[in-house]
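Dropping a structure here in C-alpha cells format, bear with me for questions.
Missing here is one protein chain; the remaining ones are kept as they sit in the complex.
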Amino acid sequence: MLKIAVIGAGRIGHVHARSVAAHPDAELVLASDPFGDAAENLAKEYGARFTKDADEVFADPDVDAVIIGSPTDLHLGQLIAAAKAGKAVLCEKPIALEVAKVDQVQAELDKINTPVMFGFNRRFDPSFAAAVDAAKSGKIGTVEQVTIISRDPAAPPAQYLTGSGGIFCDMTIHDFDMARHILGDVVEVSAFGQNFNADIKAIGDFDAAVIVLRSSTGAIATITNDRACAPGYDQRLEIHGTSGSVSIDNVRPTTLRLNNSEVTAAQQPYLDFFLERYADAYSRELSAFIKAVSTGEKPNPGIEDAVAALRLADAATVSAHEGHAVSLV
Amino acid sequence: MLKIAVIGAGRIGHVHARSVAAHPDAELVLASDPFGDAAENLAKEYGARFTKDADEVFADPDVDAVIIGSPTDLHLGQLIAAAKAGKAVLCEKPIALEVAKVDQVQAELDKINTPVMFGFNRRFDPSFAAAVDAAKSGKIGTVEQVTIISRDPAAPPAQYLTGSGGIFCDMTIHDFDMARHILGDVVEVSAFGQNFNADIKAIGDFDAAVIVLRSSTGAIATITNDRACAPGYDQRLEIHGTSGSVSIDNVRPTTLRLNNSEVTAAQQPYLDFFLERYADAYSRELSAFIKAVSTGEKPNPGIEDAVAALRLADAATVSAHEGHAVSLV
Amino acid sequence: MLKIAVIGAGRIGHVHARSVAAHPDAELVLASDPFGDAAENLAKEYGARFTKDADEVFADPDVDAVIIGSPTDLHLGQLIAAAKAGKAVLCEKPIALEVAKVDQVQAELDKINTPVMFGFNRRFDPSFAAAVDAAKSGKIGTVEQVTIISRDPAAPPAQYLTGSGGIFCDMTIHDFDMARHILGDVVEVSAFGQNFNADIKAIGDFDAAVIVLRSSTGAIATITNDRACAPGYDQRLEIHGTSGSVSIDNVRPTTLRLNNSEVTAAQQPYLDFFLERYADAYSRELSAFIKAVSTGEKPNPGIEDAVAALRLADAATVSAHEGHAVSLV
Partner (left out) sequence: MLKIAVIGAGRIGHVHARSVAAHPDAELVLASDPFGDAAENLAKEYGARFTKDADEVFADPDVDAVIIGSPTDLHLGQLIAAAKAGKAVLCEKPIALEVAKVDQVQAELDKINTPVMFGFNRRFDPSFAAAVDAAKSGKIGTVEQVTIISRDPAAPPAQYLTGSGGIFCDMTIHDFDMARHILGDVVEVSAFGQNFNADIKAIGDFDAAVIVLRSSTGAIATITNDRACAPGYDQRLEIHGTSGSVSIDNVRPTTLRLNNSEVTAAQQPYLDFFLERYADAYSRELSAFIKAVSTGEKPNPGIEDAVAALRLADAATVSAHEGHAVSLV
C-alpha cells in the first residue's frame, strides 16, 4: 500500500486524490494547500490528514510518494525537496515556465535517484495509447506525418493565463510530449501564433497556433491548437505511415446518433472538459506511477521528457516571434 | 448496337431512356406511350421515333429489345407480345399484381425462349452488390440473419396507391427480391401491417410493415418498411453470418460533416428519391441486360425471380390479414 | 448511508458489490452464498461480513437493502422473504422462469409495500437512456418502429442454458423490457426461433431468434437475437418516428481507426462482454435504486415491469412453437 500525499488541493489535486482513493494499492494520507480550507476539504473527503505547509509533507515519514499539483512556479522547488526527502514524485506538467532553471534541477535529481514521473496524461489515454502502440508495432510501416488537433472548448480568462508561460508552455506542452512520444527526437521547430482574442493578445500571448516539428527521422508532426472550439474539447491524432495510418476521434458522452430532415448520423458534442475526457487517463497514469515505484523501474515519462517538452515550448515561442525555424541540434 | 424501344414514357421510362442513350452499345430507336405528348417528348430528347400504340413497337423490325415501363396491369400482356415478336425484354417490377395470372405467362415464355429480365434494380446498386458479394464469398461465414430497412421519404397520394397491389406488392417487392438474392428459397412468410396514414388505411392498404422471412437454410430475413421517413430515402441492409457481418449505409449527396455546439459529425439527409439513389443501379442494370442479350446468357434476375417475389408479396398479404405464418412449401 | 447485503456471490454479485463500494451513500455490510468460499471471498474484498445462509441476511437488523443475484429459481422466495423482513430489494432479471408462479408473489408484495426494483440494467446505460429520452421528448415525433439488435459474443455451454428458461426468458428478456420501456403496452407477440447450434437444439432451446412485438399504439418493435456474434457483444437500438430517428451504436474500447490498403476507418471489435459493456449501467442502476429508497419514490423498473417482460417471454415461447401471433389482450 503506497502512502501518497497530494500537494495542491485545486482541481487537479482532486482528480489525483480520487484516483488514489480508488486504487487498490494506494492510500491518500495527506493533503497540502496553503489557501483557505482547500487542503482540509480535500483531506476530509478521503479520510486523510491535511496541512497548509508543503514542507510538512516532505518531512512526514508516513508519506511514500508525493503528487505535485501546485502552481507551476512551485514545481521545481517542491520536486527537489520531495526527492531529497526520499519521496517518489508524480509532478504535473509543465515542469517549469523557463528552460533556464531546469538544467540544474535535472542534474540534482540525477544524483538523488528517486522515482520521478511527469503528468503527461494523454500517454495513458486508451485511445491515444492504442494509436501510438499501433504505430510503434509497425502496423502502419514507417511513420512519415503526424497530425495533432488539440483545441480547448473555451479560453480561460486572460488573467488566468498571465502566469501560464504562454500557449506553447501551457497548452501545446501536451502535444509536444505526444509528438516526441511518437517520433522521438525533434530537431527543428517552427511555430505560427494567431490572435483572435483581444484580451489574450493584450497580455502578449497567442490564443491559437500551428506548430510544425521535424524529427530526426525526417517525419513531420503538425500541431493545431485553438483555445476555443464550439463543439467541445477537440482532441484528435492521426499517424500516417508508409503502409497505412491510424487515427483517433473525439469522445462523446454516448453513442447516440440523430437523423431528421436536417441532419443524419448527428452525434453529440465532444466531452467538454479535460477532466471528463481524460478521467481514465489520470487513473491509468497513477497506476503506471504506482507500478514503477513498486517495481523499481524508471517512471515514464521522466524528467528528460518534461525538460524536452519545455525546450520545444521555448523554441516555439522564439520561432513564432521571429518567423523562422528554430533548430534544436 | 442494340436497338431498344421504351414502352411507357413516364418517370421510369425517362430513366431507362437516359441509360440507353449513355450506353456505348445501345441506341434508343422508339418510344411508346398512349397518353398526350409523353412518347413524343421522350423520343425527341434522344432523337428516337415515337408512337402511341405499343403494338407498333412489337411489330417494328428495327427494334431488338423492349424495356417495359408501363403500368403494372399491362406488363403481362406486353411481355408476351414482345416475346412472341422475338424481342428481348427488360420488364419493370412487379411482373403483375396477382399471382394467379402469372403461371400461364411463365409457361408460355418458357416455350418462346427469348431473353427476359426483370428490373430489380437494387441487385445492381454498387453497395447492395458489394454486401451480397461479401456474403456469398464466404467472408462472413454462414448467413444467419438479414436485416433490411427500406423506407420511402414520403407516401404517395393514396389515390396513386389504389392500383398498386398494396405495400407488399408495390414496395416490399424489392426487399423480397433482395432477401431471396441473399438467402435463396423462402419457406415461410409472416407479415405485420401498420396503419399510421388514414388515407392509405381508407383504401385498405398498409403504410408501414414488418415482414419476417424464413429461408430453407434456417436463416431469417427481417424487412422493415415505412412509406414515410423524415431523413430521406432510407435503404439499408445488414447480413450477419457466423464469422462476421457486412452492412451498407445510406448514401448522402456529399461527405460533408458539420460540428457545432449542438451536433457533431452531422451528415446531410439521405438522397431523397429512388431515382437519385439508384441512378447508378439503373445504368448497371441496363448493362447487364445488354450483356446478357449479346452473349446469349440467361438474363438475371429472370422471370422465376419476378414470380417468386410476387408470391412472397401474396403470402405476406395473407399473413398480415390472418395473423399467422404462411408456409410456401 | 444505505447498508446493503448481496445475495449470490457469483459474477453479478461481484459487479453489484463493486458498485456499492464505490457509491458515496452506500456500504456493503453482508454477502451471502451457499457455495464454498464465494461469500467469504467477496466479503473480504470489500470489508463486509459473510454467511452461507441467505436467511441470516433477512434476519439481520443491520441490513437496509438486499441485492438478489442468486440463481433465478431462488428469486421469488428470496424476494418475498426480504420484503417481509422490511428490506428494500434490487432483484436481478428474470424475476422467475414461469409466469404461473409470479401472480401470487406480486399480490403479496403489493400488500407489503417495500421498495422493489428489478435489474433491467440497459435502461440505465447512458446510450440506451439517451435514445429513449430523445424518443420520449418528442424529438423524433411519434414512434412507429423500433429495431433492436442484441447478440451475445458467444453462446454459453448448452449445459449452463438448461436451467435458463430458454432464450426468450434468459436473453430476450432485456430486449422485451427495452421495447416496453419505449413503446408501453405490448398487445401481440410473434416469435421465430432459429437453431444453428446443435447442442442448444438438443436441450430444446433456440440459439437465435427474431421477435415482433406490436404495441397498443400500433408501433412495432423488432428484436433480433443471436447467441453468437463474431465482432463482439452486439447491442444496438434504433427508434424511428414520424419526424426523425435516433440510433445507438456499439461501444468499442477506444476511438481508434485503422486505414491501410485493405480497410479504412476500421474500428476495433465491440466490447466483448456484458459486464464491460454495461459497467456504467450497473452503477447508475444502483444509484437509481438508492435514490428511490432514500426518497421513498417507487423504484423503476418495478415488479410490474419484471412480470410484463416475463409474460412476453412466455408468449414468445408459445408463438415460436405454434407459428402464430399470440395476443396479450
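The chains carry the letters A, B and C, assigned in the order they are written, with residues numbered from 1 in each.
To be clear about the criterion, a residue touches a chain if its C-beta (ideal position, glycine included) is under 8 Å from a C-beta of that chain, and two chains touch if they have at least 3 such contacts.
Small disclaimer: the values here were computed from a predicted structure and weren't measured.
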Neighbouring displayed chains - absent chain, whole complex: A, B, C
Options B:52, B:101 or B:257, residue touching the unrepresented chain: B:257
Touching residue (missing chain; options B:99, B:158, B:187 or B:246): B:246
Selected from A:208, A:248 or A:310 as touching the chain missing from the view: A:208
Chain not shown, touching residues in chain A: 141-142, 144-145, 147, 149, 151, 190, 192, 194-196, 208, 210, 212, 214, 218-220, 222, 224, 226, 228-231, 240, 242-245, 323-325
For chain C, residues in touch with the removed chain: 230-232, 250, 252, 258-270
Residue numbers in chain B that touch the chain omitted from display: 22, 126-127, 129-131, 134, 139-140, 243-251, 253-261, 268
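By definition in this document, only the chains that are shown with their structure count from here on.
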Copies chain A and chain B - rotation angle from C-alpha fit, nearest 5 degrees: 180
Most central chain, Cα average position: C
Length of the line joining the C-alpha centres of chain A and chain B, rounded to whole Å: 58
Sequence positions of chain A contacting 2 or more other chains: 250, 258-261, 268
